[in-house]
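What follows is a short report on a single structure.
A protein chain is absent from this complex, but the other protein chains hold their places.
So that you can tell them apart, the chains are marked A and B in the order they are listed, and the count of residues begins at 1 in each.
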Amino acid sequence: MFDGYTTSELMSIFAMQGFAGLSLFSVFVLMALGLAIIFGQMGVINMAHGEFMILGAYTTYLTSSAFQSYLPGLFGGYFFVAMIFAFLVCAALGAFIEWAMVRHLYRRPLDTLLATWGLSLILQQAYRTIFGAREVGVTLPEWMMGSIQVTDMVDLPINGLFVMIIALSIALAVYFLMYRSGWGKKVRAVVQNRPMAEAVGINSAGVDRATFALGCGIAGIAGAAFTMIGSTGPSSGQAYIVDTFLVVVFGGAQSLIGTIVSAFGISQAQSTLEFFLSGSMAKVITLLVVVGILMLRPEGLMALKIRR
Amino acid sequence: MKDSPVVKWLISREGLYYLALAVLLVVVLPVALDAFRLNMVGKYLTYAFVAIGLVMCWGKAGILSLGQGVFFGLGGYCMAMYLKLEASTPEATAIQSTPGIPDFMDWNQITALPWFWEPFNSFAFTLIAVIGVPVLLAFIIGVAMFTRRVGGVYFAIITQAIAAILTILIIGQQGYTGGINGITDLRTLMGWDIRTDEAKTSLYFVTVALLFVCLFVARLIQQRKLGRILVAMNTQETRVRFSGYDVAAFKIFVFCLAAAFAGIGGALFTLSVGFMSPSFIGIVASIEMVIFCALGGRLSILGAVYGALLVNAAKSGFSESFPELWPFAMGALFIGVVLAFPNGLAGLYQTYVMPLEDRLFRRKSGARGVPRAESATPVQAREQAAKAGDYDPMIDQYSPEKS
Partner (left out) sequence: MRAAKRHSKDFLLAVEGLTVSFDGFKAVDDLSFYLDPNEIRVIIGPNGAGKTTVLDLICGKTRATSGSIRFQGRELTKMKEHQIVHSGVGRKFQTPSVFEDLTVFENLEVSYPQGHSVMGALAFKRDLAVVEEIQTVARTIFLEDMLEQPASLLSHGQKQWLEIGMLLIQKPKLIMLDEPVAGMSVVERQKTAELLKVITKEHTVLVIEHDMQFVGDIADRVTVMHQGKVLSEGSIEHVKSDPKVIEVYLGH
């Protein structure tokens, strides 16, 4: 499939596709971080995660419209405000869902999967009713438009770079929160031994709710970032849910580094293959390889060898 | 005659439930509905095959597959390929640049029939493939996953990914598969026009007959030790393993069984609606199939039939009058069934209707003679008669929740 390209052309193609893949990587990382926290730490499958992301995207869309109408002077900075709103709105909905639904299902992971799927149907239809079936897009602030020219053939768009920086910063923040903070210690204590954690005075129900809300909040930020590189429709989230689950499982459910590595691998593979094959075949091959590897190594790439 | 085991079974409580379903499907609905509506019911019933498979696989053995649409679709596509080839005679396709191949291939500049289409010229091969292809795929997935002890949520996600892969593949390979439109314009089955009302009504009865075959196969399995092991595996997998069973083999078996049922359902679906497309295969379609099973009661094979009928009837009803409300209803159904009624309709029936039945039954007959499915030795029979509660709860303490 490399016939007819010179080496330097190939290099540029890999660089450009590699960068295009980085946008996908950013969305994967942001989606997967939230999922990995909820799934890895709590064993809960949140099928509505994509819809939480889209909620964040709609929140960003509304914020940008509000800035455009009322604060045009500050428009350049709306994104940062939107990101905070997106986090808060999604975390609040997440906390509510945890209270109303998920907490009753902790011992039934397969049932959580079905219930949250029901939630995702309801949310999608709600978006359709409120925002219409058409996709909406935000206007990028001026400083985010344009691109940096690296070589004659390689152009890196600024919005893509920006989203990637956000993704990595959030990943870093999550790492510190989970592994370097007292709260993270509590979460991990509850994961490892719930009765013992309760015995030493940790409010495990509170930890559960906060963890779920945090995961959903991060999905909200993912949604905010998502608006920078694509337009938002009621079902946009569903397109990513299977991929992101594979990212999480592939990376090893309890490993944040694994999640990032697998997000990188999957997005790069897909994006590079896309240039040479049709988009659908690129996706088929990527997914097949991931599923194939998972069949050979079900514990994922980075899972600890645990005593069973 | 009155003592024959079949008659005895039919007047037992369980038998009456089967009889009621048979009367509903064979007498009531055909009399009450016109040919168009009856064909719709036939279409819903093809989903009941999938739901029965899910009861065995998910309800009993605890293996949740979110990819049953794959097997349903493979069965359906096998049948569609046969029908399409029959419809694509050189005479009928004379205006194409390559006559004699399906029209969508011609549109996609394909000039010869692909090799994997060739065998579908044979009806016998098609019938084997309708079950064989889904079972083969299920077997490969099963061996890969279950021998490595992948289960639960991981299995669910991987089956879902497989549903995604197959859908993307079919849509992407337009020339070989008909793409997003699917395989359409199917006309005759061995010269028999399947589009007429009479044909559709006959197909309805074929569907009902095959449905009962599947129901009895499932019932046989759940009555045997095999069924007990499937249930036991669900809660105490380790104990089953250390009682000397190869747990993976049992899981592969039940997954293949569910795939076979789904394949049969898919083939009948193609016959009933006259086309097959990727929209019946994908993630959304596959997970909807789980709700048919969950609504009916995840442990009840009869419930699965009612679940498939009700959800699909409701879906059609909503889509005709309030299409925008359907996703809300469906979402609420998922949440409600999981949170409030984990045993679905069968569970509700057992809680609320069966006590009424019990009162009714008791008034009518003091001691209900209860037959056994397994042939018992005379000694055993006496022993059973002596002991009021029998060893086999599947029959005697019959509960729809479990059957």
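One rule holds for everything that comes next: a contact is a pair of C-beta atoms (placed from the backbone, for glycine too) under 8 Å apart; a residue touches a chain by one contact, two chains touch by 3 or more.
It should be emphasised that the depicted structure is a prediction, and the values quoted were computed from it without experimental measurement.
Check the options B:122, B:236 or B:351 and report the residue that touches the missing chain.
B:236
For the chain left out of this view, which of B:118, B:193 or B:246 touches it?
Candidates B:118, B:193 or B:246; residue touching the omitted chain: B:246.
Can you say which of B:101, B:221 or B:305 touches the chain missing from this structure?
Only one listed residue reaches the unshown chain, and that is B:221.
List the residues of subunit B that touch the chain left out of this view.
On the side of subunit B, residues 220-221, 224-226, 228-229, 231-232, 235-236, 238-247, 249-250, 253, 374-377, 379-380, 383, 387, 389, 391, 393 touch the unshown chain.
FYI, only the chains that are shown with their structure count from here on.
Residue numbers of subunit A touching subunit B in their complex, please.
39, 43, 45, 101, 104-105, 108-115, 117-122, 124-125, 128-129, 238, 242, 245-246, 249, 278, 280-281, 283-284, 287-288, 290-291, 294-296, 298
So in the complex, the part of subunit B that touches subunit A is made up of which residues?
58, 62, 64, 66, 144-145, 148-150, 152-154, 156-158, 160-162, 164-165, 168-169, 171-172, 283-284, 287, 290-291, 294, 324, 327-328, 330-339, 342
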